[in-house]
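A protein chain is absent from this complex, but the other protein chains hold their places.
First chain written, first letter: the chains are A, B and C, and each begins at residue 1.
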Amino acid sequence: MYKISIIGATGYVGLELARLLCGHGGVKIEHLFTTSAEGQQLDALYPSLRGAGLPPLETYSKEAALSSDLVFTALPHGAGGGVIPELYRAGGRVIDMSADYRLNDIAVYEQWYKSPHPCPEINGDAVYGLCELYRDRIKPTRLAANPGCYTSCAILACAPLMKSGLIDIHSIIIDAASGVSGAGRSLSQGMHFTEAHETYKAYGVTTHRHTPEIEQELSLAAGEPVYVTFTPHLLPVKRGILSTIYVNLKDGVTQEQLMEVYTEKYADEPFITLYPKGELPELKHVNGSNRCAIGFAIDKRTGRAIIVSALDNLVKGAAGAGVQNMNLMLGMPETQGLTAPAWYL
Amino acid sequence: MYKISIIGATGYVGLELARLLCGHGGVKIEHLFTTSAEGQQLDALYPSLRGAGLPPLETYSKEAALSSDLVFTALPHGAGGGVIPELYRAGGRVIDMSADYRLNDIAVYEQWYKSPHPCPEINGDAVYGLCELYRDRIKPTRLAANPGCYTSCAILACAPLMKSGLIDIHSIIIDAASGVSGAGRSLSQGMHFTEAHETYKAYGVTTHRHTPEIEQELSLAAGEPVYVTFTPHLLPVKRGILSTIYVNLKDGVTQEQLMEVYTEKYADEPFITLYPKGELPELKHVNGSNRCAIGFAIDKRTGRAIIVSALDNLVKGAAGAGVQNMNLMLGMPETQGLTAPAWYL
Amino acid sequence: MYKISIIGATGYVGLELARLLCGHGGVKIEHLFTTSAEGQQLDALYPSLRGAGLPPLETYSKEAALSSDLVFTALPHGAGGGVIPELYRAGGRVIDMSADYRLNDIAVYEQWYKSPHPCPEINGDAVYGLCELYRDRIKPTRLAANPGCYTSCAILACAPLMKSGLIDIHSIIIDAASGVSGAGRSLSQGMHFTEAHETYKAYGVTTHRHTPEIEQELSLAAGEPVYVTFTPHLLPVKRGILSTIYVNLKDGVTQEQLMEVYTEKYADEPFITLYPKGELPELKHVNGSNRCAIGFAIDKRTGRAIIVSALDNLVKGAAGAGVQNMNLMLGMPETQGLTAPAWYL
Partner (left out) sequence: MYKISIIGATGYVGLELARLLCGHGGVKIEHLFTTSAEGQQLDALYPSLRGAGLPPLETYSKEAALSSDLVFTALPHGAGGGVIPELYRAGGRVIDMSADYRLNDIAVYEQWYKSPHPCPEINGDAVYGLCELYRDRIKPTRLAANPGCYTSCAILACAPLMKSGLIDIHSIIIDAASGVSGAGRSLSQGMHFTEAHETYKAYGVTTHRHTPEIEQELSLAAGEPVYVTFTPHLLPVKRGILSTIYVNLKDGVTQEQLMEVYTEKYADEPFITLYPKGELPELKHVNGSNRCAIGFAIDKRTGRAIIVSALDNLVKGAAGAGVQNMNLMLGMPETQGLTAPAWYL
């Protein structure tokens, strides 16, 4: 059994990592580090974990963390500034759940996150942890940057098309909607039940920080700079992201041609579900699972394709992708601990 | 007090008309016609109406209906095929809540609704009942076609721009989301609580019947044919529609230029709320009210505007618009009975 | 037009008072006082109020408040300690929405609220503002203590039975469930969307502060001390309280006997809806309205009655009851501004 530690264990990503790792079979959670609840049990915050045999929450120590085979850092961006370089340089394996090591260009990070990068020196060592794109580079790395939730949903839907020649790669519009857990456990007025229930809104319009992450990966996939319009919305649900993506098609492109491109890319992917013509994913098809479901329709009248992708923001969009990276980095089967079907109900 | 009848009173539009007319002050509901629940009280179906003093549900009779000053027909499309022409030809005033008289081109109706038009002979007499566009033509008409819910939300957001010269009118993409009441009271698997709660999906992609209605009005506003991509989604809320609309801007167009266009069109409109720069509407800002709220942002990086409009699908998107039409047709103040603020909570 | 001020206008009770008073017709909101958002507009917090013509939020001044005909204080318990006595002693009319003047016995207040009473000297002058019980005493008072939400729902359901001789008055168990707006606008972990949605819990079991208020009024109605078991629950809805109340019946008591007691008490009450045998209230029957709906069933097998009552915690349970009190205190018709039917959808 590999030994795992989680730094920043009390947030929702920490909770979800704990939930998934409990049933993994190949790993054991050895340390749960926190700065807010030392000495408590995680199951006092989340009684759903009672009986799971987790260690107590404790104050971070480098030595304790390094005694693990792999460390998840589930901290707000910037907050892992000291810890991650320290563990990485000491030879530790780290999967960072924050945005800190996702962007290749430090200047882009500092522009969108409006603060200095916590450790530019090791940024280049980090591998973007989207297994479907970077499987081979993730296996040997000791520093994986786990992707964002909106970004995984959008990138997985668009990446196959970027070099296909079937679309205008400069026409991409991503209209996405997320459940409230995407905002995390911290309190804010807009995430109060009475303010978030029975309503719906766009937010972060033209300014959301997942934009440059999507653009980085789609540009790499295209081999040239790509800019997108990305509009997130807040849904009155706990979990799940659905992206409705609009692209202009080259003349005469058919449903079958698009499907061929997707099939070639994803036919063997264990966590991608392609939907046949006439069917599109919903949140309830993926919530609770590590799957990203993708379907599309062609609007012949306007020459556009409408691509719909869905995933659970806490699983394939965060903790599940983290476990998938962990499996690769520790040499376990990629799907171990991640095969539970979605909940539907 | 004007006398009002409602045909098809037991559906959600009938309920909402009854709710609004109870507090109107200038009208009295004289007849509630139904084909499904004769002899019952409407408040047996909807106990929220107990104490409102409504007449019993009864079987339709032409004479009874014509004794009213105005008749609302709240029937499924096609179902008013006999009744509406009969009342209209006998001199009655009719506001049809269905789609039957909304489309100027019979062929377009028959293509999208896949059935013969119920009465092509009187279709040309009907006025499209969107008061903000056709106020002067609605006042004298005896046949108003109350607009669709998605369509009102999209048309009010886009119409001012169509002749502005500020946008590419062929680039319009309307991504919209509606509460479940938009599907009406009839049962279907997808509207079952367990199937519609805690999820989100696109539906009717490239095929939704509100598409030609939007295109008709935007084409009329533009003075040339316009086609749009329209993608509706189902939200796990009872009420409300939010449209997120993407348009390509002409080079250099600013937030201020767009605002000027909207202000010129809507400054005096009692039911349009324009949002200042940096603010966008949410469902909870409009639900329960007869308002349509409109805001927008400019994405300089991609040269697009993102316009967000919101309304309550049952009020400004249906029964409230119907009352607004009724006020105009009967010579009452346009805002009478419609000034209640939105509920927020 | 009477002039009205609201102190503590930015909370949900303030919002709901503003919403109801906008359409009242007999009053005008002159001052909105706040300690947290001076100089802002209330509609910046609650855009649903845009266009309602409200005055700006301002810092409290005694003189400004006294220029109004009536002042609502919508502050947390204890927080009106200085303001209410000051206004009352200067001759102002005050409706206090907090718990401070609801309990006749200062010792009981201090035991349950665990702090000194803000002004014992004027406590005896306050009238408990439940119009259905104290209409005649409310009309002339200048200090009304608006009842609690759970308490109104429970008291209205039980009070008629207390002297009926039909029940064991010492067997009352009140199992109640409330929407999240009952907890107000302040943030707390348990009211975060992700923590309150798709779940249900009991809270404040054996310790909720509405218990002594219910007991006071039921004891007064009975003419002897009565103690109840009161268990509140948190529902994943915005609005509404439903109480399911269990009482042991005296031998042989029938549905008809109970109905006779209720009818005698409530037949002429404008805001009480009695349900016929076989029907019971739901939240959607009352939400948005000022009604309290009451129904019941008899369990012959166990000799108990199950009484179900429902109201909107923000309307009949707070702001609506406040407006009802205001109408009585200012000599307007009791139902003015309060006749809107419930929303159902």
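Just so it is clear, a residue touches a chain if its C-beta (ideal position, glycine included) is under 8 Å from a C-beta of that chain, and two chains touch if they have at least 3 such contacts.
For clarity, every value in this text was computed on a predicted model and none was experimentally measured.
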Options C:Thr231, C:Gln257 or C:Gln336, residue touching the unrepresented chain: C:Thr231
Selected from A:Gly80, A:Gly129, A:Pro281 or A:Gly303 as touching the chain missing from the view: A:Pro281
Hidden partner interface residues of chain B, rising order: 12, 180-181, 185, 187-189, 191-198, 236-238
Touching residues (missing chain, whole complex) on chain A: 12, 15-16, 19, 22-23, 46-52, 181, 198, 238-239, 273, 275, 279, 281-282, 284-286, 288-289, 291, 293, 314, 339-345
Residues of chain C (touch criterion as defined above) contacting the omitted chain: 173, 175, 177, 194-195, 198-203, 205-206, 227-229, 231, 233, 235-240, 242, 244, 246, 280-284, 287, 297-302, 304, 306, 308, 345
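Convention: only the chains that are shown with their structure count from here on.
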Distance between the centres, which are taken as Cα means, of chain C and chain B, whole angstrom: 36
Gap in Å, rounded to a whole number, between the CA centres of chain C and chain A: 46
For chain C, residues that touch 2 or more chains besides their own: 12, 181, 198, 238
